[in-house]
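Missing here is one protein chain; the remaining ones are kept as they sit in the complex.
Just so it is clear, A, B, C, D, E, F, G, H and I label the chains in written order, and each chain counts residues from 1 on its own.
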Amino acid sequence: MPQPELLEHFPNPYPDRPYEIFMTCPEFTSLCPIGGVETDAAELALLKGGAPDFATINITYIPAAACVELKSLKLYLWSFRNDGIFYERVVNRILDDLVGAVQPRFLQVSGDFNIRGGIKSVITATHGARP
Amino acid sequence: MPQPELLEHFPNPYPDRPYEIFMTCPEFTSLCPIGGVETDAAELALLKGGAPDFATINITYIPAAACVELKSLKLYLWSFRNDGIFYERVVNRILDDLVGAVQPRFLQVSGDFNIRGGIKSVITATHGARP
Amino acid sequence: MPQPELLEHFPNPYPDRPYEIFMTCPEFTSLCPIGGVETDAAELALLKGGAPDFATINITYIPAAACVELKSLKLYLWSFRNDGIFYERVVNRILDDLVGAVQPRFLQVSGDFNIRGGIKSVITATHGARP
Amino acid sequence: MPQPELLEHFPNPYPDRPYEIFMTCPEFTSLCPIGGVETDAAELALLKGGAPDFATINITYIPAAACVELKSLKLYLWSFRNDGIFYERVVNRILDDLVGAVQPRFLQVSGDFNIRGGIKSVITATHGARP
Amino acid sequence: MPQPELLEHFPNPYPDRPYEIFMTCPEFTSLCPIGGVETDAAELALLKGGAPDFATINITYIPAAACVELKSLKLYLWSFRNDGIFYERVVNRILDDLVGAVQPRFLQVSGDFNIRGGIKSVITATHGARP
Amino acid sequence: MPQPELLEHFPNPYPDRPYEIFMTCPEFTSLCPIGGVETDAAELALLKGGAPDFATINITYIPAAACVELKSLKLYLWSFRNDGIFYERVVNRILDDLVGAVQPRFLQVSGDFNIRGGIKSVITATHGARP
Amino acid sequence: MPQPELLEHFPNPYPDRPYEIFMTCPEFTSLCPIGGVETDAAELALLKGGAPDFATINITYIPAAACVELKSLKLYLWSFRNDGIFYERVVNRILDDLVGAVQPRFLQVSGDFNIRGGIKSVITATHGARP
Amino acid sequence: MPQPELLEHFPNPYPDRPYEIFMTCPEFTSLCPIGGVETDAAELALLKGGAPDFATINITYIPAAACVELKSLKLYLWSFRNDGIFYERVVNRILDDLVGAVQPRFLQVSGDFNIRGGIKSVITATHGARP
Amino acid sequence: MPQPELLEHFPNPYPDRPYEIFMTCPEFTSLCPIGGVETDAAELALLKGGAPDFATINITYIPAAACVELKSLKLYLWSFRNDGIFYERVVNRILDDLVGAVQPRFLQVSGDFNIRGGIKSVITATHGARP
Partner (left out) sequence: MPQPELLEHFPNPYPDRPYEIFMTCPEFTSLCPIGGVETDAAELALLKGGAPDFATINITYIPAAACVELKSLKLYLWSFRNDGIFYERVVNRILDDLVGAVQPRFLQVSGDFNIRGGIKSVITATHGARP
């Protein structure tokens, strides 16, 4: 189960300047839902044929009062490792969890998933408007 | 014959947020029409000189109530394999079939066809306006 | 001599939708004019030192009632092979000939010429406005 | 069914010099066998879930008395389009058919197949020794 | 725990010809051992800080009587997903398991691991001699 | 400690024309703060585990009366070498120091930091509006 | 000394159509000023340590009545070879000289200079507004 | 018709040292033979459908007493422009003509022809042995 | 001063199999010696103009009884950060220190240093013979 409580933040050292932070994590992995049903029973999922998914997660945001702590973001992304979850939910869930954690002026999450069945998918969701 | 009835969809889990989905399929193949006449008599076409065409199909859309089911999209694209069909029709037909299947807020189909006679073609058609 | 009469067209199968067609031909060749004078006396030109020029011709257009027939475009581009002609005229001439042939909503021709004397040139001309 | 009878040849114009010919065809496609059983019942295969395979076929050879006619090679490779056949057999079969057709001094066939299930395969088989 | 019993094989269709098979899997993942101790207590490892490792596994072999079944190889590689294991052991273990499964004439395994602490590692182990 | 007093400038030779200067320095290095505390006690930091950070610093500006002297910029960037400092501060600090030194019409600093913990960061801050 | 008198032009064959011409010269070289003083005493400069600079000069323009003659542009760019001159002046000087020679509707010069002291510079100046 | 009489040479300035010269010409063009019959009736060939071929010609040699004059090589390669000639003959003919002209210690010609009918060809012929 | 005492090792888990380990560290930095004299007085060196050097260090080895511990290698490479040292010594010193630490069957160190004064250097030293 994604664990948003792992996300930590620190005070933005330049809160008055709307600068942009881009982070890319090429090592995201989760599991495919089994029979179209999402699950977080990890070992179970893998054994029953819930194939691993791999993605690069790209995050762009303009901080307001707080910045995402980098190491905690890494731990949060690891928490998807053994969940059976759809692509659309991965991206929108990360968006919601990050917005909840740091209340940014703007935030965009893009998940670039490895090819499956000869088709590659990229899902992009946005919170707020880029100035 | 393209088989739009193969296309399946599932409810958009985040229907209120206009997020974007991009899918690319580098393994599209159909046949060239024979003597300028389109046909779906597959074996016939190949034997009579209807040369195979190859393309990458890129699809970008913003879902409304429904999302395209990925495996069904793959099967739908396979259904062009033995048809004799022009480039322009391939792209516009996929656009129409996908719009019919999921009624998106916005949808764009681009077909990037391999070089023929020393010329490469890319056809791009759009439904609705990108926000 | 460029032969616009070689250009053929066929009815646009989707005339109501303003979709875009991009074609790239990396195998264009013509000759350099001799002593700054353009000519179409092919063998003559080559023997007198009219050096071959090589270019990639990129064409983007939005068809109205008619589409350019791909094979006829190839033959038309071949008809420049033994002419002595300036870069600027190559690009504007192709633009004029294509506009004459299919009366598109929009058309752009770009000629990307190989390096000569340590300098590379790209000429781009446009008919109509891209929506 | 692969049709080796499509392969044509012409006399090697320089039979005394052991020169090398490399040909690459990035547009090879066949079908995956259904349930592990190879078949040439094309439409049947595709409908039952025999997924399309895509590969680049690379051929290197040193001709003896005869050279492979390029257009006939293309038609021969097309003849795999609707067969259900394993990767290993594709490559070894092309090797055997080409050796049968032109009796070269040396011939190597390499099939570079698109990723399936997250794994990419390249199979390489050789006839004779490269000098 | 790696599960070599998942590996399946099928009879080599061309056992008399020493041809080569290369497979590359860019989606390998395992966990870093905790405190330098290897473990297969998956959830435990991840929670205690056993960071995920990512690698591309490249396998080249010349089959004797049997070939590795591709889907079973995928499942076997998935079985490392939640183990805490060193790079050196990953590569040598895969080598041993594959040699045990198909008794090839030659086999080489190379693990190309993602950068950690600013250093990237590639480990390569070989069974038998390449002809 | 970053030493802005190292920055030198010279009169803009074309002060009336708002032209743009882009400089990229792929060799920036500083240290990670120890225990989340920034420091400039260099040797101390490295010994206690303040790991080195590496970045490419990209600077784009439109000069007003003065231009940044290139060699002095190099020396200024070197002055971060043994400081423990956060990414966000590196970029905003360089922005502030350069604005202080040459009062440009527009200035943007982007720090593209090497991957750490499987995540790459790019921070971008801007002074003034690009025309 | 840059020699603008070398620049020649010819009548624009399509003066009524605002088409664009891009030229790139990857072989520009000049010398670094000695002790911050610009000079055109070539041999002197090189002997005293005025190090060679190398750049790619990119020029984009929309011709009005006249086009730049390509060979004369080459000779003009060669005339900087043995001058000691700053980057900023190189780019603005070429802009002024070309505007003086052909009075274009729009002209942009960009100088992309090789890395010096670990820093790369790109200077871009513009005359008129791109439509 | 290829014109080997255009090839000129000059005395090798370092005849005692077996050094290597590599030349690559990415701008070779000839015509496809009509109906499988080679011809040098240029205009005729093009009009009757002898399609243009394009290749990069790579030449590597170790000179003995004489070196190939670069400009004359260019003119010689131009002399194939309007001939209908097979790939195999292009490469072997250039090899024979160059060996005849400069009697090198070693010479290799490789013709890398653009894709035709979805297949790319590279022909390589050699005179003498590379030390 | 390089600190070889930082290098740690662990027992090779497969001591009987001569497998190969490649490690690449793209983040090596040291200082240029001042006035041609090597020094380890860090701050001093940087202030007096001992410019930073940057390199990628590539290490390939075949372990005997012991393997290099990855984190200790990272710390060892960090220990060059503030030394003034020549390229040749960097590479040979790392070779000697690693050979001293793990007594490998074979070891090669290659230092690929960033461009300085328009020249790039790569130094490669080897201990033992690669099988």
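One rule holds for everything that comes next: a residue touches a chain if its C-beta (ideal position, glycine included) is under 8 Å from a C-beta of that chain, and two chains touch if they have at least 3 such contacts.
Keep in mind that what you see is a predicted model, and the values were worked out from it rather than measured.
Residue-wise, the contact with the chain that is not shown comes from H:Lys74, picked out of H:Lys74, H:Arg89 or H:His127. Touch with the hidden chain on the side of subunit G covers residues 26-27, 29, 42-43, 46, 51-52, 54, 78, 81-82, 114.
Residues 10, 12-14, 17, 19-27, 67, 70-71, 73-74 are the ones on subunit H that touch the missing chain. Against the chain not shown here, subunit I presents residues 36, 86, 88-89, 91-92, 116-126.
Keep in mind that, in the parts below, only the chains that are shown with their structure count from here on.
Counted by C-beta pairs in contact, the busier of C-G and B-H is C-G. Each chain gets one centre point, the mean of its Cα atoms, and the points for subunit A and subunit I are 37 Å apart. Chain geometry summary: the mean Cα position of subunit A and that of subunit C are 48 Å apart.
The set of subunit G residues touching two or more other chains comprises 117-118. Looking at which chains touch one another, you get A-B, A-D, A-E, A-F, B-C, B-D, B-H, C-G, C-H, D-E, D-H, E-F, E-I, F-G, F-I, G-I.
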